[in-house]
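Dropping a structure here in structure tokens format, bear with me for questions.
Shown here: the complex without one of its protein chains, the others still in place.
On to subunit A.
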Amino acid sequence: MSLEHRAFLYRDVDEFLAVTVPFLKSGLERDEAVVAVAREPNLSALRDVLGTAGTPILYRDSAEFYRHPVHTLRDYQAIVKKSEPRTVRALAEPVWDGWDERQTLEWVRYESLINVVFENSGARALCPYDTEALPPRVVAEARRTHPLLLAGGDSAPSEEYIDPETFGSGCDRRVRFDRPRGADYLPIDGDDLHKLRSFVGEHARRNGLAGQPARNLVTAVNEVAANALQHGTPPIGLWLWRDGSALITEVGDNGFWRPGPSPLTGFIPPDSALQRGFGLWTVRLLVDLMELRAGWDGTFVRLHVKC
């Protein structure tokens, strides 16, 4: 069963309700698993119209649900799995304010990834975009990340739609990979990563990162370094520096990653820990952002964590 992934461009709450309410109701009539993830005040408006008591609609506030793209993909996937054998009908309104340039790009990419992750789920997703409030760029990207478009009452395939791999590699080309001269450096030369973990833990602490986020970073860097030791070519090393409010770590080796990472690497939730790709997917969950670059001069994995 294929996915139906449609962007819905709306101007006000009335238009929002006029489309989303019948969309959700129709799911209830067909006994689908119905989910409504929306921003306020849309969410409250939906609850008012559809009611909460006795309605088997799963309501979620976008502000809670859209915090980290890879977590959100995982959470939607959990809903799909849990609902089986019923298919899912989701109203899915992302959050576009409060992100910096780089984060916005990652959320745009997230919309594109939906097409791969839920490709065979039979799910229907309607993603509302507020054309009055959102920056034109965000709306323009929605046309490129959704195969279907609903605007001004017209439903049609989006002519600007780009397949997720091509879209992802476009995103990768927009990422800058420069590194400050003064970055701290730790060579990774032995098999034993104990020293690396202490180094990362210590730097995390000095940068005000404590508790679970610090431990998550240690686990993530350890994984990337273990990969480099297993597959990479020496010299292997870790760079670490502060960029504004973020702590950046980068593991690099001299190897040429063949066949290189795809634009989808680490984004698709694996079925189990036994599957290829479990490690990098988990790294993406553990940090705020992971960037990969496999070039002629080596393989580099950069992790961003807000301090």
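By our rule, contacts are C-beta pairs under 8 Å (C-beta built on N, C-alpha and C of every residue); 3 or more make two chains touch, one makes a residue touch a chain; residues count from 1.
Rule of thumb we're sticking to: contacts and distances are computed from a predicted model.
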Out of "3-oxoacyl-[acyl-carrier-protein] synthase II", "Carbohydrate ABC transporter membrane protein 2, CUT1 family", "STAS domain-containing protein" or "Phosphate transport system permease protein PstA", what name does the UniProt record list for the absent chain? "STAS domain-containing protein"
Absent-chain contact - pick from A:Arg47, A:Arg102, A:Arg143 or A:Arg197: A:Arg197
Out of A:Ala78, A:Ala140 or A:Ala210, point to the residue that touches the absent chain in the complete complex. A:Ala78
Touch assignment to the omitted chain, from A:Thr55, A:Thr131, A:Asn222 or A:Ser262, lands on A:Asn222
Interface residues of subunit A toward the undisplayed chain are 74, 78, 81, 191-194, 197, 212, 215-216, 218-219, 222-223, 226, 229-230, 270-274, 278-279, 282-283, 285-286
